[in-house]
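Every protein chain of the complex appears in place save one, which is left out.
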Amino acid sequence: MTRWLEHHLPKAVLAPSFLAVLVFVYGFIGWTAWVSLTRSKLMPRYEIDGFGQFVRLFASPRWDTAFGNLFIFGLLFVVISLVLGLLLAILLDQRIRVEGVIRTIYLYPMALSLIVTGTAWKWVLNPGLGLEAVVRGWGFENFRFDWLVNSDMAIYTVVIAGVWQASGFVMALFLAGLRSVDQEIIRAAEVDGIPTYRIYSAIIIPSMAPIFMSAFIVLTHLAIKSFDLVIALTGGGPGYATDLPATYMYAMAFSRGDIGQAAASAMVMMAVVFAIVVPYLYSELRPRHD
Amino acid sequence: MTDFSTANRSMPPPPSRMRRTGGVKRALLRWLLFAGLGVFALFYLMPLFVMLTTSLKSLEEIRTGSLVALPRTVTFDAWHTAWSQACSGIKCEGLRPYFMNSVLIAVPAVAISTMIGALNGYVVAHWRFRGANIIFSLMLFGCFIPFQVVLLPMARMLGLMGLAGTIPGLIFVHVIYGIGFTTLFFRNYYVSVPGELVKAAKVDGAGFLRIFWSIFLPLSLPIFVVTIIWQFTQIWNDFLFGVSFSQAGTQPVTVALNNIVNSTTGVKEYNVDMAAAIIAALPTLLVYVVAGKYFIRGLTAGSVKG
Partner (left out) sequence: MPPILDIRNLYKSYGTTEILKDINVTIEPGDFLVLVGPSGCGKSTLLNCIAGLEDISGGAIHIGGQDMTDVAPKDRNIAMVFQSYALYPTMTVAKNITFGMKVRGVDQATQDHKLAEVARQLQIEPLLSRKPAQLSGGQRQRVAMGRALVRDPKLFLFDEPLSNLDAKLRVEMRTEIKKLHHNLGASMVYVTHDQIEALTLATKIVVMKGGVIQQIGTPSEIYNRPANLFVADFMGSPSMNLIPARTQRMGETTQIEIARPDGPPLVLQDTRRPDLPADIILGLRPEDIGAPGFRQGPLVQTSPCRVDVVEPAGADTYIVAHLGGKEVTARFHAETEAQPGSPLEFAFDLTKAAYFAPNSGERLN
């Protein structure tokens, strides 16, 4: 009896978590998928109605903006964060004495809530009293930096704040990667008289492909889920200019009372995340038979 | 777990990578390097600096002075207001009650999700049974879903459970969506514990729980620190669940901060906004400053699975 219990205890320990994941992740995804196929409005209805919600979604100009913004924001955010992160990591890798301090400075934004980040940048970018005023105060009377309230440019302020928050993290990832490159290989290259920049471009950076991959995945994932930052920085505005799928979904679900649209937009987000994460996870989990 | 922390990396004195470049050129490069690093440091520090100085200025000085200037007269009025009087929506009780809400949410949610993660990780790493791999993959996968996809059903579920708009409801949500990561953390740490240790303990007569208690727990301090910090940062900084599943009175600090900043009643008090933002950020900043090494380890472990 005790042996039987002992034998099944591990399963019993894992079971509640497994059930929770089954219900609250997969069950809920199923629910949302179902509802996205119905005519639910203020209250969920469960009669399947086909892809009407998705047709409505992609016909909506607001979603059009939000979905387009996802690609503008996502692309710029990911690329700039990667490039900046790598650059900072290489600069920091030069055996400088104050490395610890500088690393701490670069990385602290990652500890902040995106709401705090948004609030801070909203103030810094405030056209009347922020950076614009500072530069004008220096004598450049015609300087304009009103991206925050400019419908065409506002999405780029989200990029700025996002990069500010996440690039230090990318730096930390890359720095760890740079440091884990086999030192003997580097020494061998130095003995061969290969210049420093060639050592980086030909040996170190290519060996960090997996880290690029991880950083890319994390950043894309952050970009797609971005919600807090937009809410705090621009509130989706001016107008709908900085809406992202995440804010669109939230607006439909909680302020517009359009559950069908909310579910449909959530499913599209899900599809985008899966398109990126599934191949990654699959390749990561595959060779690990332990 | 692979130690990705860069903080405790020993730095042997191998030749500097820039040594072969000549003396003057080298000095110039060095100077450029520091200039570059300095400019970026300013970029990262500027918003914090601006927040801090703004929070210490009077509204009058904010309107007339420069954003980047130091306060002429330091005043803590804005901090007082932010803490106990600032208005979010119709109530004007400052951040304090919401700060307490966040504490009440974060502490139990971190504790529960970490304990569950430790046990799960122990099972997944050392007590494999048929299907354990699939269960783990499914849990891991759950970490990656955009939470928007569960917002609607979760809202209804909390309603059914009678937890809608309550702090226990938020604790529940954070625990549910936290165990994927905590399990991953502990699993990655525990797989590096040799399986022979478990076998030896079995031969010694210890069972499942005894082995966990006597052998694994004493080994686990570092991973507990990493996991607790990670979970605390996640939960404290959460906004999406907070704004979706709370109601007036149970909102966490991030939601209250956003409400204060965006409240349209009365004069816009930028100094109060900034003080409130700093207050909301303080706990996680503090954790970062005190235990940065573990914070980084959590970040890297969360993305570069071990």
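The chains carry the letters A and B, assigned in the order they are written, with residues numbered from 1 in each.
The rule is simple: a residue touches a chain if its C-beta (ideal position, glycine included) is under 8 Å from a C-beta of that chain, and two chains touch if they have at least 3 such contacts.
Keep in mind it's a predicted model, so treat the numbers as computed, not measured.
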item: Residue of B:Ala27, B:Leu42, B:Val74 or B:Leu219 touching the missing chain in the full complex; value: B:Leu219
item: Options B:Gly89, B:Pro194 or B:Gly249, residue touching the unrepresented chain; value: B:Pro194
item: Chain B, residues in touch with the chain not shown (by the definition above); value: 194, 196-197, 199-206, 210, 214-215, 218-219
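Operating definition for what follows: only the chains that are shown with their structure count from here on.
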item: Centre distance in Å when chain A and chain B are each reduced to the mean of their C-alpha atoms; value: 15
item: Chain A contact footprint on chain B (complex, rising order); value: 4-7, 9, 11, 14-18, 20, 33-34, 36-37, 40-41, 43-48, 50-51, 54, 62-63, 66-68, 116, 119-120, 123-124, 127, 129, 132, 135, 137-142, 144-157, 176-177, 179-180, 183, 191, 207-209, 233, 236-240, 243-244, 254, 257-258, 261-262, 270, 273-274, 276-278, 280-281, 284-285, 287-289, 292, 295-296, 299-300, 303-305
item: Residues of chain A that touch chain B when the two form their complex; value: 6, 9-11, 13-14, 16-18, 20-22, 24-29, 31-32, 35, 44, 88, 91-92, 94-96, 100, 102-117, 119-124, 126, 129-131, 133-134, 137, 164, 168-169, 172-173, 175-176, 179-180, 183, 186-187, 190, 193, 196, 199, 210-211, 214-215, 217-218, 221, 224-225, 227-228, 231-232, 235, 245-246, 249-250, 253-254, 259, 262-263, 265-267, 269-270, 273, 277, 281, 284-285, 290
